[in-house]
Structure formats: structure tokens, C-alpha cells
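Notes for the one structure printed next.
Note that one protein chain is taken out, while the other chains of the complex remain in position.
Presenting subunit A:
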Amino acid sequence: MVAEAGLLALIIALCLSLLLSIFPLVGSYTGNIRLMNQARSLSWGLFAFVGFSFLCLVWAFITDDFSVDYVARHSNSLLPVQYKVSATWGGHEGSLLLWVLILVGWMAMVALKSYRLPPELSARVLSVMGMITVGFLLFTLLTSNPFNRILPFPPEDGADLNPLLQDFGLIVHPPMLYMGYVGFAVAFAFAIAALLGGQLDTAWARWARPWTTVAWVFLTLGISLGSWWAYYELGWGGWWFWDPVENASLMPWLVGTALIHSLAVTEKRGLFKSWTLLLAIFTFSLSLLGTFLVRSGVLTSVHAFANDPERGVFILFYLMIVVGASLTLFALRAPEVRSRISFSMASRETLLLVNNILLTASAATVLLGTLFPLLLESLDMGMISVGPPYFNFVFVPMAMLLAFALGFGVLLNWKNGSVKWLISQTRWIFLVSIIGGLGFSLFYGESFLISEVLAMALVLWIVLTMIRDILNKTQNIRAKNGLMEALTRLKPAYYGMHLAHLGLAVTIVGVAITSGYSSQRDLRMAPGDRVTLGEYQFRFDGVRLQPGPNYTSEYGSVTVYENGRQIAVLHPEKRVYTAQQMPMTEASIDPGLTRDIYVALGEPLGDDGSWALRLHIKPFVRWIWLGSIFMGLGGVVAISDRRYRMKVRQKVSALRPSGNEGVASA
């Protein structure tokens, strides 16, 4: 019964979303305030019904209702309960429902905060989000209903969740990622509402900014969680594979990052208006494109969901309607006139323009690399695969240029600036960075690598220009009241910016050192064998059988010594999951800030208990993900800025007659 209730709730939600996409919008054109205000209650209703439906599915999983086809395919009575819950989004249908839930969740939040917006705008924003929801609910109900029953003969037990997904990282990775993907729908809705209303002043940018930043924070953390998961779960120590689905999440991130920067320019200086609108449309379109690529089966990937051409056609048409209509609207309504506001060559505007060009260009190269095989194929020109060499070759230089431009960008002020001043500010920093990079690569690691010089120089460059900028910004107050006082007067948005940029520097450190100086050995070890790798000694203590809840494990033990002192006992495993008889490698990691020790079991060799072992030392690998935490924190700090809450206060003070005036008239 629960499954039927879930389905019914989903159908009701579809009706509500249809109402939401029509009436408030009509109200916003006819000036009918009652119709406009419907938007809020409809949004909350949608959230309640989709939420209920989602809970029904979770319930079916927890209670092992294997008469529900989706549950039977993705769960098993032996599955630990936390994975039963996360199995809800372990397959296509359920993850789609999660996607819809998050979409309406964002919508409910927008509705909650919409009291400070002009009524027309909030009605239009919610209506646009309602239209997006209609599409996804139709998609769910028509092609991917998670509540389908297998009757009259339900299986006795389920086929079990894919063992790759039975892991903490995979419990949180999809929701985070979807929060990001779908969060960009808010910026998209604001942009479309602005285009619909023809009010293309900078107000929409100010409202859309905090939402975009929050979505970006989630996407950043979601991508980095995925990369961390691949690192420890797939068992070969890689952290990014340029897989089509990874690319599908990277593209909205790159364009979304560009959007955050260009929103700043639009809000503060009234520039790049059309461009920012276009970026808002692009960012969400790329999120949708990602969905299409993952779920239609047009690309082969590690992540591919069971593919079905019918679904592919549906999403493609959906994509065409949403993106096609928005781009048509953009072409008809975007401000045509070139902004009259001018800025000099050496100004923050110019550098942010450079930032936008580099970010969109890198997103375009990723898009090209991901779709090129498809393009050739559809032109019947044979099949090729584009691998990491292409991506590293085009992407890395652009990322480096971006980091270099960043240094100038943070130092420069809006509007005016002189090249001469910029040179005087940066020449020493430039020199110190180069020397620092050279020095690092000479003294660290065994070999001198030019890529390391560049990367470390850029890290120094980012950090030093940042310090320089903080010193510049605090100059006056510092002289009078001291550094601490000066620092507390800087705004959260300013700190957020630097924190996020620092995150980039931290990530570059991780990527550069891990790629340059990782060491790895694959060898045969018998129990009791010792081997030295770098400054660590490893002793293999054999493998024993150990049962798990829904798998049996060959449980290895490796003791790690540093200078004769024991520092860790690692337990790499090979598991065979009972239901699917699927083997899985579980690497064991001794994490550290400056290095990870990573041990994975290969295959058993011979009868003497020998195994193939893979030992890695990965210096600074954790910094890759640490950097993304900094970026996320930066975003959170930035939106805590009271600037975004001022609108309310202004309204309040406008209602209250000002005391000063009273005195003056008296």
C-alpha cells in the first residue's frame, strides 16, 4: 500500500506543479496579486507531496518490500540498514526522485525567502521552477516509475545494491552533487524571470547571487566527494579519470564558477548584463545535459545507469524545450545596447572578463572532449575515444593561466587602475614565486620537474598576492588602530573570496605534488616478507578469511614502519558480495596531511599464502580535497555577508518615519 501512496503523492505533485507553472505566471502579467501569492503555497505543497513520496520509497527499502521492482533490483534483506536507505538513490528511478525532491526543496526555500522580493518576480521565479518540475515529474512517472510492482510473484530476496555503492562516500555524494546541479536551477529561474519581466537591471543579480553561491558550494563538495570516493574505493589510487560523467559534473562547476564571478560584476558595476544571463542559462543547461548524458546511454561510462533509448528521447526533448526556449527568450529579450559604463584595461572588470573567458573556454574544451566521439560517430566517421592526454594537455595550461590571472584580479580595484601600479605591486611577488617554485622542485622529491616549478610558483603567487591585497585593504586603519582591528573591519564577503582562492591554491598543491612525486610498487609478497618504499617499510602479515554482513572478505594485514617504528597496521581487503558474487577491492589507507600510505590487495599467488600487493605513497593527496573544503567554506562565509540581508532592513526603516526628520521639522 505504501508504494501506491507514494505513487499517488507523485501524481498529485504533478498536478500541483502544473498549477504552479501557469497561475502565478498569469497573475504576474495581469497584476492579480492573489494568483501570484498562490505560488508560495503551491511550492510548499509540492515539497510536501514529493517528500512524502520519497519517504514511501525509503520505507519500501527499509521494510524489504521486494514486490516493488526497484527495491528488488537494488536491495537485499542482508544489506545493512544505512545502505538500504542510501539504496533509495542507488539506481536510476530513485536517484531521479531524489533529484526532484531536491528541486522542490530548493523551490520551497526560495518561496520561504520570497517575501522580500517584488511579488511579480517571486511569482515568476517559482513558476519557472514549477515548469522545470513538471518535466522531471513527467519523466519520472512516464518512463521511470520507482513504485512499479512485480506481481503476482515477487522475488523472495532482492538482487542487492551494487557493492561499489555500499560505502559512506556514496551515501552522501549523490545528494550533495544534486544539491549543486539543481541549485543552479534557482539562478536559472531568476534569469528567466528577469527576461520574462524585461526588468534587466542589476537587481536580479543581487538576488540570484547567494543562491548561486550555495549551489556552487554543494557542487564543489559533491564533486570532491566523488573524487575522494573513486580514490579509496576503486582501488588504484587515481582521483580523477576524465570519465564522461565526471566531466558532466565538472562542466557546470566551471561555468557556475564563471557565473559567480560575472554576477559580481553585474551586481556591483552593472556590466556584462547579457553575458551573466547567458551564463545562468548555460550553467543549468549543462546540469541538464549531464543528466542526459548519464541516463540516456549515449556515452559509455563507469557511472552509466541502465540505459533505455525511450528515456534518452524524453530527456533530449525536455532539454530541447527548456534550453531551446530559454535561449530563444534570451535572443529576443537580452539587452541589446552595449553598456555605457567604461572601465580601464587594468581594472578588476578586465581581469574578471579574463576569468570568465578562461573558465568558459575550459568548460568548452571539456565539452568538446566529451562529445567529440559522439560527433564523429553521428557523422559516421568512425569511433575514437578521447582520453586523459587530451584533457591534461588543454585543461592544465588554462587552469594555470587562470591562477596567474587570479593574482592580478584580487589586487586590482574596480573601474580604474594603472598597469604601472600593478607592476610595482607584483614584480617582487612574481620573482619570489618563481624562485620559490624552482627551489621547491630542486629540493623536494627525487627529480626536477618543470610542471612542479610552475605549479608551486602559482601557489606562491596566489598566496602572496592575497596577502598583499589584505595589506593594501587594511593600510589606513592598520596605521591607526593596529592590524587586528583592521582585519575585523573587513567584510565577510571579502574573506570568503580569499578563502575560496586559498582553496584553489591548496588544491593545486595536492594535484601537483601527487601527480609529480607519487611512488608505487606492485609486488608479490609472502607472509612475513618485508619491503621498503620511500622512507617506509612494509611487512605483509598474510590474509585470512573473515565474514561480513553480506559479503565474505579476504582480509589482509600489512604493518607499516617508519625508521623501525611501527606507525600503522593496514587491512586491505578483497570482498566477494554474496548476492551478486561480485568481487570488490577495498584499499586500506593510512591518511596523513603530507602523505597517504595506500595498500591494495591484488590476487592470490601460489599456495604459500603469497599475494600480489599494490603499495602507494601519495604525498599531499589529501590537499586536493582539503582545497575544496576551503572553497566551500569561502562560499559559506561570503553569503553570511549582511549585505544580502539589507533589503529587509531598508524596507523596515522605510516604513518607520525617520527620527532625524522629525526633529528637523519640529
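Rule of thumb we're sticking to: a residue touches a chain if its C-beta (ideal position, glycine included) is under 8 Å from a C-beta of that chain, and two chains touch if they have at least 3 such contacts; residues count from 1.
In the analysis below, contacts and distances are computed from a predicted model.
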Consult the UniProt record of the chain that does not appear here and report its protein name from "Iron complex transport system permease protein", "ABC transporter ATP-binding protein", "1,2-phenylacetyl-CoA epoxidase subunit PaaC" or "Thiol:disulfide interchange protein".
-> "Thiol:disulfide interchange protein"
For the chain left off this view, which of A:Pro155, A:Gly387 or A:Pro547 is in contact with it?
-> A:Gly387
Where the complex has a chain not shown, which of A:Leu112, A:Leu142 or A:Leu316 is the residue touching it?
-> A:Leu316
Based on the whole complex, identify which of A:Leu78, A:Ala203, A:Ala334 or A:Ile477 touches the chain you can't see.
-> A:Ala334
Just one of A:Leu141, A:Val172 or A:Leu374 touches the chain that is missing; which is it?
-> A:Leu374
Check each of A:His92, A:Arg595 or A:Arg614 against the chain that is not shown and name the one that touches it.
-> A:Arg614
Residues on subunit A that touch the omitted chain in the whole complex?
-> 159, 164, 234, 236, 238, 241-243, 274, 278, 281-282, 285, 292, 296-298, 300-302, 304, 307, 309, 312-313, 316, 319-320, 323-324, 327-328, 330-331, 334, 336, 371, 373-375, 377-378, 382-385, 387-389, 522, 580-583, 585, 602-603, 612, 614
